[in-house]
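Note that this complex is displayed minus one protein chain, with the remaining chains in position.
Now for chain A:
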Amino acid sequence: MAYEDNISFTDYSLGQEELERIENVLEEDLIRSGVHSVLLIDMAGNIIAQRDNGDCDHDLYSLAALASANFAAVDTMAKIVGEEEFSLLFHKGENENIHFSKVNVEFLLITIFGKEVSLGLLRLKVAEAVQKINDMWNR
């Protein structure tokens, strides 16, 4: 069994400039489209970047911990039934909805939005944002 020596930090690292670019994408593509709050988290539940419309008072650290665990659980369920992954992960509520989108093996994008935004538009906007964030890495 080979163990990794680097056990302290995440495999990825993000500089100040990259974080700002990510925050800009979240702001311009999602918050300006009417999304209430958006979080980029890693699979361990850390918050990488966050933006909201100023009216949100959610417990984001708990939300991130639960979201990463929930995603991991659903992903494992997918594998059990023979699927590579479930492509649409969405919880609908009376006033708030939560949408999960996998960005890459490390990151998840969590979007919280209300009735004003349709699921179709949201999925389109999320896909654009995910593409932009991924482009940043591949550059």
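Rule of thumb we're sticking to: contacts are C-beta pairs under 8 Å (C-beta built on N, C-alpha and C of every residue); 3 or more make two chains touch, one makes a residue touch a chain; residues count from 1.
One rule holds for everything that comes next: contacts and distances are computed from a predicted model.
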Chain not displayed: protein name in its UniProt record ("Phosphoribosylformylglycinamidine synthase subunit PurQ", "Mutual gliding-motility protein", "ABC transporter substrate-binding protein" or "Succinate dehydrogenase"): "Mutual gliding-motility protein"
Chain not shown: contacting residue from A:Asn24, A:Ser62, A:Ser87 or A:Ser118: A:Ser62
Sites on chain A contacted by the missing partner chain, in the whole complex: 1-5, 7-11, 13-16, 19-20, 42-48, 59, 61-62, 65-66, 68-69, 72-73, 76
